[in-house]
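What you see is the complex with one protein chain gone and the rest in place.
Now for chain A:
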Amino acid sequence: MTDADPTLFAQVRDPANRADPYPLYARLRAHPVARQDDGLWVASGYAAIRALLHDPRVSSQDLPRSEHPRTGNPVKDWVVNPLKDWIINRHRPFIFRDPPAHDALRRQVMGQFTVSRVRGMKRRTEALVAEHLEACAGCTPFNLVDDLAYPLPVTVICELLGVPREDEPRFHGWATQLATALEPESRTDPAVHARNVATFDAIADYMRDLIRAKRRRPADDLLSGLATATDPEAGRMSDPDLVATAVLLLIAGHETTVNLITNGMLTLLRCPDELARLRADPERAPRVIEELLRYEPPVHFRTRLALAPIPIGGAVIPEGAPLVLLFAAGSRDPARFPLPDRFDPDREDNQHFGFGGALHYCVGAPLARIEAEAALTALATRLRAPRLAEDPPPYRPGASLRGPQRLLLHIDGVD
């Protein structure tokens, strides 16, 4: 075997390759687990990713310590902000936690992410989609990102959490800023980092007040449930954990869903036969969505940390090594999926990594499916003669949460 090119993942991160990273993923998969020249280890083969997802030596606690940027104000720099950092470091959201702390937090969230609460959003989501689409009726081209895919998930998650409607516009701004927090670059670029810290502080302050209000007057919403429920083992969730959880649900539920809807419509327009089939038979939507999660997933990779040396695929990931699980490459591994670069909703045995896997499997998956189904079914059946105004579209900078910045569609009207 030839030596692996240790710059392949740097090329994946290069915005120039954002529109089509899949040829790079194919080259990475020649070595399913490979060290990059910056010390990062990248798992790109299906079997390797699956094994690492289930490996207790692989930690999700890979966030660097929270550190507020200096302000010049001594009270903030020496008292307030160090205290905030201390709290943040001790109360990370559960996506960045390992068992057993992870399990208790996740169990409490799942206890509130009930079937009836999630299913209860279905009709409301469909109504929101219809509202947004009808507003686009006279516009051509319209921008699918700004006009539907972006506003929809924030409204849905705010209503599920129980954020008062009049506060929702603030969430749209916060969600936009915090989406960059999951990109590795946000940890190294001081300007991005400072903006993320400020946004996190603002939203944490807001959430603390909202949680207090929910405790005083609980309603039938997720945040009231979390704020008042008592877990048999863990007891009542602490305020800092509640804040961290609420922020996580907002971020994780937002840009990912935007990408699923936008990548979905882009893919369908590139595969007109599949768009026609969905239009003729909306019951194909669940298959279309699972195949999208494999073929053009909203989250391309997540990072981890090796807690011990891990022998895998002929290599040994050393203790302490930062690790990338390149889900989008694994979901196109020809060793696992026949004709992986073909978009085929009729594919059997589609065990994709679109929602990750193992103990961190996406909590919001059922909600994402509801939102994507409502949006894509309506787009397929109600848009008259939709066509792409530009292909490829421009992409946002993120390599992990990857999706178009805008998706301009020409249409002849909305039915």
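Keep in mind that, in the parts below, contacts are C-beta pairs under 8 Å (C-beta built on N, C-alpha and C of every residue); 3 or more make two chains touch, one makes a residue touch a chain; residues count from 1.
Note that in this section contacts and distances are computed from a predicted model.
Undergrad: Not counting the visible chains, the remaining one has a UniProt entry; which protein name from "Sodium:solute symporter family protein", "Ferredoxin", "Ectoine/hydroxyectoine ABC transporter permease subunit EhuC" or "Xanthine dehydrogenase, molybdenum binding subunit apoprotein" does it give?
TA: "Ferredoxin"
Undergrad: Given the contact definition stated above, which residue among A:Ala10, A:Ala101 or A:Val118 touches the chain not shown here?
TA: Checking each option in A:Ala10, A:Ala101 or A:Val118, the one touching the absent chain turns out to be A:Val118.
Undergrad: Touch as defined at the start, partner being the missing chain; which of A:Thr303, A:Asn350, A:Thr381 or A:Gln405 qualifies?
TA: A:Asn350
Undergrad: Considering the whole complex, which of A:Lys76, A:Arg287 or A:His410 touches the chain not shown?
TA: Of all options in A:Lys76, A:Arg287 or A:His410, contact with the hidden chain holds for A:Arg287.
Undergrad: For chain A, which residues touch the unseen chain?
TA: Chain A touches the chain not shown through residues 110, 115-116, 118-119, 283, 286-287, 289-290, 349-351, 355, 357, 361, 365-366, 369.
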